[in-house]
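Showing just some of the chains, left in place.
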Amino acid sequence: MKTHTDYLYMNTREEKGIVNITSEVTAIVDKSGVKEGLALVSAMHITAAIFINDEEPGIKQDFLEWAEKLAPQGPNYHHHRTGETNGDAHLKSVLFHHEVIVPITKGKLDFGPWQQIFYGEFDGRRKKRIIVKVMGEDS
Amino acid sequence: MKTHTDYLYMNTREEKGIVNITSEVTAIVDKSGVKEGLALVSAMHITAAIFINDEEPGIKQDFLEWAEKLAPQGPNYHHHRTGETNGDAHLKSVLFHHEVIVPITKGKLDFGPWQQIFYGEFDGRRKKRIIVKVMGEDS
C-alpha cells in the first residue's frame, strides 16, 4: 500500500470563478505511482469547492449564476458581524461540496467521457490551497 | 491490502428518476472479499448523482420535486448554446453530489437503520455507468 500527498496553489484574478484542475490532478496521480486506488481532492478553505462536471464555458457560467441564485452575495449574513463580507461564499462552498474522491484504475483517473475536476472559487484574489491525497496499490 | 473495481449500468425509462442500487453495491462488496475498508460509488456522468437516503416512495417524489424547484428544467441555460437541452441536469448532479463513500465493517456495508444508496438520474433514457471501487483489508 502506498500514499502520496501533494498540494495545488490557486490565486484567481476574479473574486468568483471555476477553474479546471484535471491535468494537475492527473500529473499528481502519475507521480504517485498508484495504479489501483483513490485520490482525495479537497479544498483547504471554507469559501471554495471541488466538484466534477463538464468542461463547457456555458455550463460554468450557469453554475456561477446558480450559486448566486441559491446563496446570494449580500450584506445580510450573521457572519458579517465579525467584519467579514463573504457569508455567501461559505454557503456556496457547502452547496458545491469542498471535495471529491476520484477512482484510479490501471494508473489513470477512471472517469466517464465528460468528467472533469473543477475548483470553485467564491472568495478569491488570494492564495489558496488544495490537497491531493492518493492512496492505493502501486502494482 | 486489496482493491476491486466493478461497474453498474443504468438505463432508466423516465428522463428523471431515483433508483435504489443498494443490493447491487452489496453484491460487489461481497464479491470483493474486502472485510474492512471503503467503497466508492460514483456516477460516471455529469447529469446523474449518487446519494444516500431512505427507501420510501414519498420522499423520492419529494426529492425529484425539490430538484426541480432548486434547479428547474427550462430553456434559459447558457449551456444550451451548444445545442444541449439538459442544463438543469448538470445543476441537479451537483446539488445531490455524484458520489458517496460507503464504510465496510466485517464484510458488510456499515449503515444506519434507514440508509440506502440511490442513483439519481436527471437526463436518462440512455445507457449510463456507475463505478464501484472497493479498497481495504480482506481479513
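Just so it is clear, A and B label the chains in written order, and each chain counts residues from 1 on its own.
One rule holds for everything that comes next: a contact is a pair of C-beta atoms (placed from the backbone, for glycine too) under 8 Å apart; a residue touches a chain by one contact, two chains touch by 3 or more.
As the structure is a prediction and not an experimental result, all values here were calculated from the model.
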Original post:
We see 2 chains here; how many are in the full complex?
Top reply: 3
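Note that in this section only the chains that are shown with their structure count from here on.
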Subject >> Centroid spacing, where centroids are CA-atom means, of subunit A and subunit B in whole angstrom >> reply: 20
Subject >> In the complex with subunit A, residue positions of subunit B that touch it >> reply: 1, 3, 5, 38, 40, 42-46, 70-71, 77-82, 87, 90-91, 93-95, 97-99, 101, 129, 131, 133, 135
Original post:
Quick one: in the complex, what on subunit A touches subunit B?
Top reply: 1, 36-38, 51-54, 56-59, 61-63, 65-66, 70, 95-97, 100-101, 103, 105, 110-112, 114-115, 135-137
